[in-house]
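Here the complex is missing one protein chain, while the rest keep their positions.
Read from first to last, the chains carry the letters A and B; within each, the first residue is number 1.
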Amino acid sequence: MSGPASSSPPAVSVHGLERAFKGGIKAVDGLDLEVREGEVYGFLGPNGAGKTTTVRILVTLLKPTAGEARVAGFDVVSQADAVRRNIGVALQEAAIDPLMTGRELLRMQGALHGMKGAQARSRAEELLDRVGLTDAGGRRVGQYSGGMRRRLDLAMALVHRPKVLFLDEPTTGLDPTSRSALWREVRSLNDDGTTVFLTTQYLEEAEQLADRVGIIAGGSLVAEGTPAELKAHVGEPTLHVDLAPESDVAAARVALSAVGPLVDCQDDARVAIRAARGKATVPLAIRALDEAGIAVESVEVESPTLDDVFAAVTGSTLEGATQGASADQAEVPA
Amino acid sequence: MIAGVARESRVVTALGRRALSVQFRRAQLLMPTFVLPLMLLAVIASGTSAGRDLRDFPEVSSYLGFVVAGTLLQGALLSGLTSGMALANDIEGGFFDRLLAAPVRRSSLVFGRLAGTLGLAVLQMAWFLLVALLFGASYPGGVLGALGAAALAVITAVGIGGLAIAIAIRTGSMSLMQSIFPFVFVLLFTAPAFFPRDLLTPTLRDLSAYNPLTYVVEGARGLLQGDASLGDPWIGLAAAVGLAAFATALAVLALRDRARRT
Partner (left out) sequence: MSTSTDSPAGRSGSRSGGTNSPAGGVAWAFWLRSLNEVTRVRGALIGTSIAPLVFLLGTSGQFGRLVGLPGFPTDSYLSWIIPLCCLQGAGFAGAAAGANLARDIEQGWFDRLLVAPVARPLLVLGPVLGAITRSMVPVTLVLIVGVLIGGEVTGGVLGIVALYVASAGFCTVAAMWAIAIAVHFRTQQAGPLMQMSVFLGVFLSTAYTPQPLLKGWLEDVARVNPVSHILELARQSTVSGIDLSLAHTWPGLVALAALVAVFGALAMIGLRRMGR
């Protein structure tokens, strides 16, 4: 969604943030980033890149060793109380007391945020309904499935209507159905104006949900922008042509080079070119091959994915990145 | 036949060694086996030492040397129980199923675990006797007496281990094993562990006659003090061996049942 008036302070602003641990290892090293109010910010990074450390600093669980971070306009160190009042947090590996029921947990969360009994009770019912747990609300959380736990976790983070919602890998380990249910909920929250700071290891999740994406590696931000911007930065789409058996590959390369610059291709029966105009390149390529008398078996256009962006800026791939990405990424120039 | 025995004994040794090393890698298991009995020894030996002034208290060279027999007994109870706890942990974690799937005799699994208990108990008893010695205990029964007392306690540890293993195999529950922890003290306190049998309250004195550990602790005391009037070592040995044989049989039966069920 588009950000509201530019006059309001950013939901999250981070300047020169550093966090060194014992032994001098810097998990976060000079991080700068800004999340505008009302946007969904996807925070990506390989394991050990400093993602979790950053989130823990932003939610006041960890103090930075240098730099500054403000959330909802408040300093995470000197105004920690105010930050806590304005954020909702659903941390990875949702730690929920298994002995309590979903309803009790929501009421307790309400009490922690200063709600009176009746208010906390009605808010709990409202949220159970919202995340589809009304029937399960009286059951102990120990008996919940993974998806139900995550939904409850999300509901607990929403009890006090936070301005900024931190979701740390909210769908890791969930089945596809539970995952899309959670995505729908995050979108609907964002439509209501809640800023969402989302860390994920699924690029598809970032593509689906995030207005902007920041990629962290080695403790600092190495790329940032909308998914489309980032992908454009990596390169243009590629057109792959699979030739019919016994076709003249050399002739096909000559014919196609008139349509777009050739791209290296390992497969002998295949030719690839850059396709700056995307799918519109397809008829041009087929006509050129037809005129040269070359038989074609199939044609496809492949756009760069966030995984390509990720590989380009970090030199590594993410776990689970193959989800939703097409099979032969090796041919996409990085 | 001989090859089979050799193979099973290798299995027992390997399982025993593993049981022992796990024991040393988990602080929660070390604390009850090596520290807790000494703490109890310290508070009882110092807190009740005025008891020596009681008229009927037997003549002993050191109160600490008298009370330490109870510590050996407590050590035996705790090392036996932790064997059961470790086994329940293996069952909950799935490791035990892997062992059950291995081509070894069922009884070897029990003997392997008990071998670990035995090794642990040997270390424990040496440790207790040594620490008590450093803190002023005397053993008029000499080295042989101390070795004999330690042996009684080690055999008892195997017996208690057998009982705990039988329970662990039948329930497979770590939390249940932990909750029977207080009953270790029931067995301990219903024997004349720290005071002479004649000085116990009458009810407890009558009750203690039915607790096999009574004869073990009295036998150990007789050996440590070199004074058979404090307890007959042979009766103690009979009680310890009887308990160990009975408990091992129970554990093997429990394992057979479990293997049949699964």
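Structure notes:
Please note the rule applied: a contact is a pair of C-beta atoms (placed from the backbone, for glycine too) under 8 Å apart; a residue touches a chain by one contact, two chains touch by 3 or more.
Just so we're clear, the structure is a prediction, and the values are computed from it rather than from any experiment.
Residue B:186 is the one among B:6, B:130, B:186 or B:228 that touches the chain missing from this view.
Of the candidate positions A:188, A:226, A:257 or A:298, contact with the unshown chain belongs to A:188. Of the options B:54, B:102 or B:130, the residue whose C-beta touches the omitted chain is B:54.
Per the touch definition above, the residue from A:14, A:158 or A:239 contacting the chain not shown is A:158.
Contact between chain B and the unshown chain involves residues 27-28, 31-32, 35-36, 39, 42-44, 46-51, 53-55, 175-176, 178-179, 181-183, 185-186, 188-190, 192-195, 199-201, 203-204. Although one chain is not displayed, its contacts with chain A can still be listed: residues 59-63, 72, 74, 79, 81-82, 84-87, 89, 91, 93-97, 99-100, 104, 107-109, 111-117, 126, 129-130, 140, 156, 158, 160-161, 163, 188-189, 192-194.
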